[in-house]
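Only one protein chain is missing from this complex, and each of the others stays in its spot.
A and B are the chain letters, set down in written order, and residue numbers restart from 1 in every chain.
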Amino acid sequence: MNGLPLISIMLAVPLLGAAWTLAGGAGARWIGMLAAGATFALSAALWVGHVPGGPAFQFEERVAWLPDLGISYHVGIDGVSLLLALLTTVFVPIALVASATTVTTRVREFVALVLVLEFAILGALVSLDLFGFYVFFELMLVPTFLLVGIWGGARRAAAAMQFFLYTMVGSVAMLVGIIALGRSRGTFDYVELQASLARPGGALSGTDEMWLFVAFALAFAIKVPLVPMHSWLPEAYVQAPLPVTVLMSSVMVKVGAYGFLRFCLGLFPGAAQEASWVVALLATIGIVYGALVASRQRDLKRLVAWSSISHLGFVMLGLVAATTEAIQGSVIQMVNHGVSTGALFLLVGMLHERARTWAIDQFGGVARAMPAFGAALVLVVFSSAGLPFTNGFTGEFLILIGTFRSPATHLQAFAIVGATGVVLGALYLLRMYRKVMQGPVNPAFISPGGDGPQRVTIADLTGREACLLAPLAVLIFWIGVYPKPFLDQTAPAARTVAAAVGGEAGKAPR
Amino acid sequence: MPGFPEVVPTEAYLGLSAVLFGIGALGVVLRKSALTMFMSIELMLNAVNLSLVAFGRQFGRLDGQVIVFFVMAVAAAEVAVGLAIIVDIYRSRRSVDIDDASWLRG
Partner (left out) sequence: MIDLLWLVPVLPLAGAVALLAGGRRLGRGAVVATGTGSVALAFVVAAGAVTDLVANGPAMRGVEVHLFPWLAWGSGSDAVTVAEAGLLLDPLSALMILVVTGIGTLIHLYSSGYMAGDEGFARYYAYLNLFTFSMLVLVLANNLALLFVGWELVGFCSWALIGFWFERKAAAAAGQKAFITNRVGDLGVLAALFLVWANWGTFSFHALPGSTLPGVLDDPARVLATPLVALAIPLLLLLGVTGKSAQIPLFTWLPDAMEGPTPVSALIHAATMVTGGVYLVARVHPLFDQSPEAQLVLGTTGAVTAFVAATIATVQVDVKRVLAYSTVSQLGFMVLGLGAGAYGAAAFHLMTHAFFKALLFLGAGAVIHGVASQQDLRKMGGLIRYMPVTAWTFIVGWLAIIGVPGLSGFFSKDLILARAFGRGLVDPAFLVLFGVALVTVGITAFYMSRLVFLAFLGEYRGGSVHPHEAPPSMLVPLVVLAIGSIGAGWVGIPPFLLGEAGHATVIEQFLAPATLATGTWEGTLDHSTEWIITGLSVAITLAGAGLAGVAYLGEGPISPVVTELVAPFRRLFAGRWFVDEAHGALVIRPLARVASFLASVDVGVVDGAVALVVAGVRGIGALLARLQSGYVRGYAVTMLVGAVAVVASAWALR
């Protein structure tokens, strides 16, 4: 196991899978599942091999690429990127299975694009070279654009274009920052840059640091998204085919939050501390704004999209709070959001498949017709609402107590306002559940049986769908009841960042 | 010295070259016919040739004359291609008025 370049193999597998899918004939889905499964196995191996107390970055590989410019192929993982990589490799197979019923044309290209997307996302997560990170970050846009633009809904072209260009603007700003930083220090390598910035006399000047922070932060703020740069999200999520929506919300946007943690907080801690008020303000606005707008949505998919914006506000809030527990909460919440929101999208997608509509008004009393589905939806809805002993509580609670405590950044007020998010979140989620699942059964789902019993015309969860949801349900409880294994892995990274941005006071509670 | 044949100063050549160049430039800009524009371009090229040779003589080097050969070769090639295009345009449009050929409008 040691000595094998596991990360590079993990990157190569989806890429090769994509190539094979395009080249081969039938069985594209099976090839895709094989590749995705192998990638998952590799990431699980990384999990097993990662030692929390060991070096900051493990499984490192470095190969010189453009040495004159200081660019190399440098990859490695720490607890945070490991967790997010696992999230990715878990969701790609889920998305592929979910696509069995929703994507029926040009399957080969679809599977190949999904695998390329996986390759790009994983590459962004493991890249320790700024240039490499940028390449992968941009690379993520291409398959997404195609996936939304080709297999999407009625307004897919506009949605894909808006998503692509909007994200691009941020990326360009980040590119300027990368080049500025890299050229001034002579290297694009993350580890070397950190060392260079930490050297006495090597620090950036205040204004320089702030400009660089803003440049990087803009790209990630658009990706996450941070209100008010969220306009691309609702339309993109709604127009995209369901498996792609799941991938986008559960996995792709996490790269933005991850980038913020790794680069903005990791390289520019001083600026991060100064800017924390602004970020916290935008994040808190996002929590409340997202929840309120979600409560007014009449379209199921759009409601979940807005809930996504609301939940991600928590993530960003925790990141700038600069205490260990807040960052731990943020990272675990990135995973939680992926699991819960992904499950929500899958569930509403199942409703859509049966009823051919996303409109909430068209449903009613579905729990009577589909009891197993109802149980699953209850679990996911309350997980999203942050019920304790589900994953949502673990993340939100750690974030909020950490934000309140933030000795360096004094974000107490934001913690309080953010806490109201738990009420607002429950509001729109429960309302959605009530309108869709409770109340008298909509006659469209029950055919009158004449003299005999009524026949339910809407099918309950199939075996395949249950298999899709099972791993997510397991994670919901696991992270809710016994999150220690996950928190152990990410603790060293969280501690380091908390200390860097928040000072020693942020590291541990009294 | 009286009676000794005076060398024509370089400035004279440059002056002539400038005048020729100017006439050629005006010709390109002000004339409508494509063929006239081409002739003007030729004029500009030859004006440049003249100044190159004059400088070559001033510094006593052959570099100027060598470049002239390059310029003449390029001019010949360019004229060949350009005239072919103009003939083609004339065949379809029945006119060599350059203002009519604005199909590459953005």
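The rule is simple: a residue touches a chain if its C-beta (ideal position, glycine included) is under 8 Å from a C-beta of that chain, and two chains touch if they have at least 3 such contacts.
Since this is a predicted model, take the numbers as computed values, not measurements.
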item	value
Displayed partners of the chain not shown (whole complex)	A, B
Touch criterion as defined above, residue of A:324, A:340, A:384 or A:409 at the omitted chain	A:324
Residue among A:102, A:194, A:295 or A:357 touching the omitted chain	A:295
Residues of chain A (touch criterion as defined above) contacting the omitted chain	52-53, 162, 166, 228, 230-232, 289, 292-293, 295-297, 324-325, 328, 365, 367-368, 375, 378, 382, 387-389, 393-394, 397-398, 400-401, 404-405, 412, 415-416, 419-420, 422-423, 426-427, 430-431, 434, 437-441, 481-484, 487-488, 490-491, 495, 508-510
Positions on chain B where the hidden chain makes contact	25, 28-29, 32, 37, 98-99, 101-106
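As a convention for this text, only the chains that are shown with their structure count from here on.
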item	value
Between chain A and chain B, centroid-to-centroid distance (C-alpha), Å	64
